[in-house]
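One structure is given below, represented as structure tokens, and several questions about it will come after.
Here the complex is missing one protein chain, while the rest keep their positions.
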Amino acid sequence: MSKRIVHYINQFFGGIGGEEKADVRPEMREGVVGPGASLAQALGEDYEIVATIICGDNYFGENIDEAVAEIMEMVKKYEPDVFVAGPAFNAGRYGVACGTIAKAVAEQLEIPVLTGMYEENPGADMFRKDMLVVATPNSAAGMRKVVPVFTTLIKKLANGEEILGPAEEGYLERGIRVNYFAEERASTRAIEQLLRKVKGEEYHTDYPMPVFDRVDPCGAVTDVSKIKIAIVTSGGIVPQGNPDHIESSSATRYGIYDITGMDTMSPEDFMTVHGGYDRQFVLQDPNLVIPLDVLREMEKEGRIGELANYFVTTTGTGTSTGNAKAFGEEFSKKLLADGVDAVILTST
Amino acid sequence: MKLELGKIFIKDLQFGGETRVDGSTLIVCKEDVEKLVMEDERFLKVSVEIAKPGESTRITPVKDVIEPRVKVSGNGGIFPGVISKVDEVGQGRTHALVGANVVTVGRIVGFQEGVIDMSGPAAAYCPFSKTFNLCVVVEPREGLETHAYEEAARLAGLKVATYLGKAGREVEPDEVAVYETKPLLEQVALYPELPRIGYVHMLQSQGLLHDTYYYGVDAKKFIPTFMYPQEIMDGAIVSGNCVAPCDKVTTFHHLNNPVIEDLFKRHGKDLNFIGVILTNENVFLADKERCSDMTAKLAEFMGLDGVIITEEGYGNPDTDLMMNCRKITRHGVKVALITDEFPGKDGKSQSLADSVPEADLLLSCGQGNAMLHFPAMDRVIGMLDYIESQIGGSAGCIAEDGSFDAELQIIIASTIANGYNHLAAKGY
Amino acid sequence: MLRKRENILIITNNERVAERFGEGFQVELLAEYGEVLLRTRDALQTEYRLLTHPMSGSLKPNQTPFKTIILERVEKRGALDMNSIELIERAMAAYHKFYECREIPAWSERSREDFRTVDLSLMEPAIERL
Partner (left out) sequence: MVKEIERVGIPVVHMCTVVPISLTIGANRIIPAVGIPYPLGDPTLGEVESKKIRRNLVERALKALETPVSGQTVFED
């Protein structure tokens, strides 16, 4: 019996349409659709793509819980040996959708999953720790190049074979530290690499320290009395009861909450869920994190032009850079659309 | 300073009437060893057993491992300030019984001592699975205070190793290695064209079961200092700690420091090995600042182009490691770090407890959280009573037949952070 | 450096540390290892800095039930010691990471006493120098 594969793709690769069709709901088709054809051909006759699920990226992004539930039902029916999503190349929303659904399948159905993305796809940082993400070029023009990488990994996953390192297999490093026996002991390797470093040659570390990218500063605002300002915080301020269940640390969600008509952050209305500090002071006075009281005064005095009628919030502590980046990318679009000219970001 | 190290390769270990080396066999008089250990009134009882590579034998709980050595000529004696009188060592000739070790066994405290398997999957991770081990299993008198017992066990191992070493005094070694380091100015002038490399050796020094001794001095009581690499080969440094079995630097590993050995292999060829800076790992943050300032100052003062830094233990020492790295780098000296990793259950967490951007060259000695199955063994030297509570073990991990699953951490020196092993970790 | 005794705060869950140093110093005796870290974090975020490393002892946080940390009140209120804050955050991260590997076993009283002894021995030389 051949091994069964279910393939997830978006509306574009499914041939339904581009951005204008990004809100289509999940649908399932028997057999191969779009990029699945080249995979099926390369996989040969012992493997079969039994079904293809197509979903609009916007529908997925805006209705995550429903989309995941619907797709999960479809996948279940086919009892696949491997679930493949994408590849999403450099498409951000598609990448996040592939990662989200693949993660859900892996966790809930305990089926091996595989996806593929360009390294700078925001979905890559969000999900590379959770699954195999094949490193792809930044556009679909590179599909042919990654087909063999996909097929090798699909076969290994289907048969439960050992997955080698990222360099050998062509996936994005998951950050899992795996032991092996090196040819030379560490002292010998250290001397070799140190001499390279001393000579100014290229050298190789076994354990790269985290690196941080930078962005060039935006130009200054000429006159704050003429602009619209929004407040963003990583201080975990949420409405009483935490309606969106933002986590106290390692947040996977952020919230946008209305402050229309409020002159101050009342402790009756707001609380903090942040797990990274002693909360007693902020619980009594949330203005300590969201300075609404003074910003309202300034708005009335004309010191600032206008205050946006909401604030954006999440918890900073332990939150992965991948998640923080994805949050930022998402709400920045809203800020832009709402005509926000500058942001005051507060952290504890 | 010049030391000739004569290596006598030992390929078998047997009990016999008189302690001697016969060809490549070390014959040990069991009674003499027992008598020697029992001279210390703090012990209630001792048993001496032999473990050989390939046997179905498990040794646990292990405290220290010591290679027998003897001073044939030159100043001082082995383990100065501890067994021999305080006197500078590192000159002349020393003989080592390579392939034989003394292993001290017994419960010191209920958690820190590790496991050596003489065969099976765990043997691949432990250097002492491949050596002939004379196991000295000690038991203290009732009510003996922990510090006193730790000291008694430490000394027992060193005494037995010194006693065995004497059997090699008159034996013609199979191989003689010569190690020479000249005083700073001469050494620098000897190979003016080669990069000047030093070694920053961090010694565990926090308290009970976390101490190391240099000429008998508790390492937390000294400030960073210069050491000729030859001194360490005569036992100037002895281990008094059982931090976690996997990254314990045993006295064997001090005698056979891999960084020093490997630096000498390239000494005069493509580097100029200038010497060793000894420093410590203290509890006080102010001490850490002070000592890392001083190592950086010494590295600069010695005119080094590059240093290798090794640490012992996880957590707190990572902070010393990073401070040393940052400050030495800022003094214009290039740095390579050697350490082991603890990335947690799924291998995905941060491997180290501290980090600085200057730590851009780090060589891994493997990760200690990986799980391994330890099959049952026919024979146990020591006792299995503590496996569940030993580091790397867990409640209920041991089966009735004596097999168990545990983290690599439980194996003595499996991820030792001085670079002795071939085990390494990479990103998957 | 001259330290004022009244500025020293010892946070511990080791009864023997409290017994030994409770007379001369301000000691907060808590129940759990995790509470010691949490209380230390809160103290560092207001008016204290670390004198000892929060991971002193090199026993991983799931390997010993006892922890003692020594802090000093900073003279200038609000002058956060960033180094202290970073160290305690890392210690808490390590604590959670290793707890995921295995929880602290139900040690025998004899082993618990050993752990108290080791923890005390780490602190004694430090405290005696204060």
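Note that the chains are named A, B and C in the order they appear, and that numbering of residues resets to 1 at the start of each chain.
What we mean here is this: a residue touches a chain if its C-beta (ideal position, glycine included) is under 8 Å from a C-beta of that chain, and two chains touch if they have at least 3 such contacts.
Everything quoted here is computed from the prediction, not taken from an experiment.
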item	value
Shown chains touched by the chain that is not drawn here	A, C
Listed residues A:T115, A:T152 or A:S234, member touching the removed chain	A:S234
Omitted-chain contact residue, chosen from A:A106, A:V147, A:I256 or A:M298	A:M298
Identified contact with the non-displayed chain, of A:I16, A:I54, A:A97 or A:V340	A:V340
Residues of chain C in contact with the chain not shown	42, 45-46, 78, 80, 82, 85-86
Touching residues on chain A - with respect to the absent chain	212-224, 232, 234-235, 276-282, 284-285, 287-289, 291, 293-295, 297-298, 303-304, 314, 324-325, 327-329, 331-333, 335-336, 340-348
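Definition applied: only the chains that are shown with their structure count from here on.
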item	value
Distance between chain centroids, defined by C-alpha means - chain A, chain C (Å)	37
Whole-Å separation of chain centres (CA-atom averages), chain A against chain B	45
Where chain B touches two or more other chains at once, by residue number	346
Junction residues of chain A, two or more chains touched	none
Of all residues in chain C, those that touch chain B in their complex	1, 50-53, 55-60, 63-64, 83-84, 87, 90-91, 93-94, 97-98, 100-102, 105-108, 110-111, 114-115, 117-118, 121-126, 129
Residues of chain C that touch chain A when the two form their complex	41-42, 45-46, 89, 93
Residue ranges of chain B touching chain A (in the complex, touch as defined)	124, 195, 197, 258-259, 261-263, 266, 270-271, 305-308, 334-338, 341, 343, 346-348, 351-352, 355-357, 359-367, 370, 408, 418-428
